[in-house]
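A quick write-up on the structure given underneath.
Only one protein chain is missing from this complex, and each of the others stays in its spot.
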Amino acid sequence: MSFDLNLVLESLPQMLAGFGITLKLLLVSGSLGLVLAIVLLLMRMSGKFYLDWLAQIYIYVFRGTPILVQIFIIYYGLPQFEAVRDSVFWSILREPTGCAILALTLNTGAYVSEILRGGVLGVDKGLLEAGSALGMSARHKLIYITTPLATRLALPAYSNDVISLLKSTALASTITIADMTGIARTIVADTYAPYEVFISLAIVYMIFTLAIQKLFGLFERYLSRHTRRED
Amino acid sequence: ETLRVGMECTYAPFNYKTADGELAGYDVDVAKGVAKIIGAEFEYVCQEWDGMIPALLANKFDLIIASMSITEKRMQKIDFSGPYRFSTGQVLGARKKPMELFDDAGNPIADNFKGLKVGLERATTYASWFEEKLPGADVVLYDNSESVYLDLQNGRVDIIMTNPMKAHLKFLSKEDGAGFEFKGPVVDEVEYFGVGVGIGLRKGQDELKEKLNGALKDLINSGDLESYAKKIFPFKLHKDEWGQ
Amino acid sequence: MSDNPTRPLIEMAAVSKFFGDFQALRNIDLVVHKGERIVVCGPSGSGKSTLIRCINRLEKHNEGIITIDGIELTDKVADIDAVRREVGMVFQSFNLFPHMSIIKNLMIAQQLVRKTPKKEAREIAMHYLQRVKIPEQAEKYPIQLSGGQQQRVAIARALCMKPKIILFDEPTSALDPEMINEVLDVMVDLADEGMTMICVTHEMGFARSVADRIIFMDEGEIIEQASPADFFDNPENERTSAFLDQILKH
Amino acid sequence: MSDNPTRPLIEMAAVSKFFGDFQALRNIDLVVHKGERIVVCGPSGSGKSTLIRCINRLEKHNEGIITIDGIELTDKVADIDAVRREVGMVFQSFNLFPHMSIIKNLMIAQQLVRKTPKKEAREIAMHYLQRVKIPEQAEKYPIQLSGGQQQRVAIARALCMKPKIILFDEPTSALDPEMINEVLDVMVDLADEGMTMICVTHEMGFARSVADRIIFMDEGEIIEQASPADFFDNPENERTSAFLDQILKH
Partner (left out) sequence: MDVLNGWWDDYFWGAVIVAKVFIASLSLMIIFGLLGAAAKLSDNRLAQKIGGAYTVIFRGTPEILVILLLYFGSAIALTALVQLFNPEVRFVDVPPFWAGTIAIALIVGSYATETFRGAFLGVNPGSIEAARALGMSPLQTFFYIRIPEMWRIALPPFGNHMLSLIKDTALISIIGLNETMFVAKQAITVTGKPFTMYIVVGLIYLGFSTIITLTVMGIEKYGNRTTVGAQ
């Protein structure tokens, strides 16, 4: 078994053509997922037991089942029902990209909301008391104390989740999307050379991952300027 | 001697698993027939279609008996026995959408494919045919044939190209496929569809290949192959001259 | 709120506080007048923190009445806010906002709560930073300061809100021995200027020289209230003397 | 090891210790005889902890010679183990094993190091738990005990190994005021029984009443060694008097 370097050089540009789709899946479902996560978090902190429970059940289900199953249920499963195909949502569900974004959003939202909750719970209670003692309102405390500190606390875990999300986008290839992995699988099907193609793709993902880590690292540094003793 | 045989296991009526967990279908019958004749024990490995040839090359199994057509392109990487089934394709679409996709000589009219989403299984003869004949077509690639049918039904694709025998038996004659029909003639150009479907094996195993060929000829000449087909279809799926 | 010289600033009448089944405060009666300096002491768990936290409603009392400068503490949010504006608090663990610079720590509540314009808030902040003798630290973050400096910032932060009363909960107990005096000095200054203060502390030197009245608590009750002279030299209650023996022994 | 009554138990000669470029101990000479009770004090960072940690080789000294009961401390593992068996240590932060019950904390080293049979180890453990007056806590886990109780367990744990020398590194400084005395009492008992001990502490009451000799360190050096009477009333060195002023002020 020899490693065909030419094949790598030929297939890499083709695979990179799918980078845009991978990036789009990551950014769109990442941001929608964050919004969903915040909604779930607010539900959990609302103090209303039915909202809390609803959010908990949602999180439990979406964290308890594999993302691949979720993707398949949404893409192949939902259209089993006529009602779905006739509904307004069909325009989104009809498109594989819509399905992938929906599945990834629902999934990452569940995870991220728990991460954010961890951050909020991690904020020193004494600081909130200090805020109260200074007469700050609940909203003031949320905006000026809880949010910035929780963001800082949640950031490392959140960056891991973004990386998981990036990797999950590869599963979009199972529902016909020609992202980097989808293109790679087609090339393999044409060339019957899985190693060359998959290894070079793995390297592309790794570089992408490292870039994300670096980016978050910088952001974390910025947010942590108050935790350094020396300037 | 034990040989491992790769197949999809989700390609009814040629190879699939029943609710009882038994493998069944035309390919499976052929495999069993061959095993008996060459006196080997066959062990079946289920493999997604697009990894079939890489898996054979990686020694995950020794034979492919999975309705794989004998094409030039595949023969660059692997070897095949002689054919044991026709290899053809046909385009399928919704009844209520009239479309004229082929001319009288049976050639595709490229313009009329414009605006149609075409569902195909990745790494199949159909995919190669579209790539060569209709390079501009809006093609969507699937991992297995079942998904292609599902998305045709769901309206995510407008037409699909598929095995006409399978389509007829498993789809058009059923409730799910009631709204669909063939949208053109059977296509079987040898450059794309090969001489037929054969058994795949790694190169350099001429002795094994001879044994397989002998066994297939025996099956044809004894009429067993025809009986396998007739379990499913009212007609046979091979040419008798393949037995010569 | 008007300044009525005869009305006490703080009045607690028959106040009780429960945590679940556990009674942390029992029937507390306490009156504090403007300008009084009270030191609260007692064994761990005796309810000292709970007492002062009830005064600015960081804890809700369950029974009895607490009135601060004429406002009774109930669930009414407007009242609580009004009271908190008049009552400053300094915590054992400083509780500075770690993500804000020192000056920002002093400005934020002025801006949000008092709606003081930014420029004025900064001037007030600098004024009190000078008071606690660390104006040069204004742009640093809390973590860059020593414990004693942090606690002085916390005091300045409370003073920026110009409270009528200031509460201290063991403000020196998280500090290294060398830094305790820095903070006590600031507190002595405040006392000298006539600030009304209630201070939970075991710094008996401070208590002796500054307090008008020392309150000794045990098991949620006020056991003894006395002037420092009486408290140290003639404690009435034997629990008080036992406690004094303990903490003065070493 | 044989007990030679005239030979000192601990001998340190010209010992120096570096952390990178920083010199934490400078040329330390120290001799401790059987039954002596030494208190070490000095400002933070002066090298007190480093000094006693070198004695049981939790730190490696770089220069000079340390001899414990006739064994010179070198890299030889067997020697180190032998020395550690003779030297018990009690830490500021107790360092009980959190995942083991109290009794198990006392038994584990006996079983592993001394190969004491389980039953006997348990008897010894219970004996020393009685010594420190908390036999009833045997089955609890460390977290369930108060700080003072935990420190008493730590002392019992060291005693279970029947050491000839016991080292204390600020054993009371992590404790609440009320719990300090509990622990000091146990230490006074030990001293009364003639245990050889070196104790880093700022409890000057304890030092005055128990120590045979007080050692004052600053910047890695031993500045002064004296009996308690001389140390407190006639300190020779001005750094010593400055330090005493600081810690006796409040």
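Annotations for the structure displayed:
Order of writing sets the labels: A, B, C and D. Residues in every chain begin at 1.
In this text, a contact is a pair of C-beta atoms (placed from the backbone, for glycine too) under 8 Å apart; a residue touches a chain by one contact, two chains touch by 3 or more.
Being a predicted model, the structure only gives us computed values, none of them experimental.
For the chain left out of this panel, the touching residue among A:Ser137, A:Thr191, A:Thr209 or A:Thr227 is A:Thr209. Within the full complex, the residue among B:Leu150, B:Ile199 or B:Leu212 touching the omitted chain is B:Leu150. Contact residues of chain D toward the unshown chain are 56, 58, 81, 84-85, 87-89, 91, 93-100, 108-109, 112-113, 140-144, 154, 157-158, 161.
Residues 9-12, 16-21, 45-48, 51, 54-55, 58-60, 144, 146, 149-150, 174, 176 of chain B touch the missing chain (whole complex, contact as defined above). Considering the complete assembly, chain A touches the hidden chain via residues 1, 61, 63-70, 72-73, 76-78, 80-81, 163, 166-171, 173, 181, 194-195, 198-199, 201-202, 205-206, 208-210.
Quick note on the criterion: only the chains that are shown with their structure count from here on.
The centroid of the Cα atoms in chain A and the matching centroid in chain D are 54 Å apart. If you average the Cα atoms of chain B and of chain C, the two centres end up 84 Å apart.
The set of chain A residues touching two or more other chains is empty. Listed for chain B are no residues, as none touches two or more other chains.
Residue ranges on chain A touching chain C, taken from their complex, read 124, 126-127, 129-137, 140, 144-145, 148-149, 152, 223, 225-231.
Listed in rising order, the residues of chain A touching chain B in the complex are 76, 79, 85, 94-96, 174, 176, 178, 182, 185-186, 188-190, 192-194.
The residues of chain B lying in touch with chain A in their complex are 50-51, 53-54, 57-58, 77, 122-123, 127, 140-143, 147, 150-151, 153-156.
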